[in-house]
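A single protein chain has been removed from this complex, and every other one stays in its place.
Our next item is chain A:
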Amino acid sequence: MSHKATAPELVCPAGSLPALKAAVDHGADCVYIGFRDNTNARNFAGLNFDESNAREGIRYAHNKGKKVLLALNTYPQADNWERWQGAVDKAAKLGMDAVILADIGLMRYAVKNYPDLRLHLSVQGSATNYEAINFFHEHFGISRAVLPRVLSLPQVEHVVKNTPVKIELFGFGGLCVMVEGRCALSSYATGESPNTCGVCSPAKAVRWEHTAKGLESRLNGVLLDRYNDTESAGYPTLCKGRFEVGNETYYAIEEPASLNTLALLPEMQLMGIAAIKIEGRQRSPAYVAQVTKVWRAAIDACQRAPDSFIVNPEWMAQLSSVAEGQQHTLGAYHRPWK
């Protein structure tokens, strides 16, 4: 690599005002947040922002030259359209730097009423190819799209080359192996899904039970996993359970592991990725601080000297301490992944 490409923006999660401040203080370029209801895909009790918190968060970030993005990335439904419309109104009034949308109906509303409001296509919009992204660009003038975590790196590069829309990639955090916006597993088991309610495997449907066979986790009665005394039990997300297929019991869909693409940073930078997203609005301010700090250092190091960039073992150790299942994966970016 001979030339210095522009460093990607670091986009960090905040489920609360303290998390937002932690992200800003530790080097985020942008922080993304959601309102406290089902208009965003992390609709968890005790998380997210009301109008006053959001105003304070924007003030804090703007004072330090950072941006705040609002995730409005669930799908409004026939009987509650007004709530999403109201959230767009609020975002514009508060002066959000961009809204991250998935629904085409809501995008049209935003463009029509707030032509200066910057629009990003959410990962929940399920756009995995440039023809889809260009549809959103032509109809709504979106300026950035977040890609679902299903493409290999060469496929990502092909998208970047064929669209005027800037591309944001997931860099770190919990890994969803399903194409975001195209997964109804949660509503199949519980009635609530990311698209409709902003939740996956909602906590209210989870039951833990100590039995003679071990600690069992159930989702609306469906046995997701059973742990022996030596195993640590994670949050029972439906696709991370152990099931029986044929005569085998294993993680048939996904192991509990975190996506971590630090090693791919030079390639991502060279192909012109505009932003790298860190997952985890449901995580603590300490998590946000730790992950933001490491990624800031890595992006800066890569920007200074992409040719000689190596992943500092200290960074990996710090990320491992907060990673899900203490395991890392390059996910689909790395093709032989299975």
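In the analysis below, contacts are C-beta pairs under 8 Å (C-beta built on N, C-alpha and C of every residue); 3 or more make two chains touch, one makes a residue touch a chain; residues count from 1.
Here, contacts and distances are computed from a predicted model.
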> What does the UniProt entry say the missing chain is called, choosing from "RnfABCDGE type electron transport complex subunit D", "Ubiquinone biosynthesis protein UbiV", "Formate dehydrogenase subunit gamma" or "Beta-ketoacyl synthase"?
Replying inline: "Ubiquinone biosynthesis protein UbiV"
> Of A:Ala92, A:Val206, A:Leu223 or A:Ala297, which residue touches the hidden chain?
Replying inline: A:Leu223
>> Can you say which of A:Leu106, A:Val199 or A:Leu319 touches the chain missing from this structure?
In response: A:Leu106
> Which one touches the absent chain: A:Thr190, A:Thr237, A:Thr261 or A:Gln290?
Replying inline: A:Thr190
> For chain A, which residues touch the unseen chain?
Replying inline: 75-79, 81, 102-106, 108-109, 125-132, 134-136, 138-139, 148-152, 155, 158, 177-179, 181-185, 187-191, 193, 195-196, 220, 222-226, 242-246, 248-249, 252-254, 331-332, 335-338
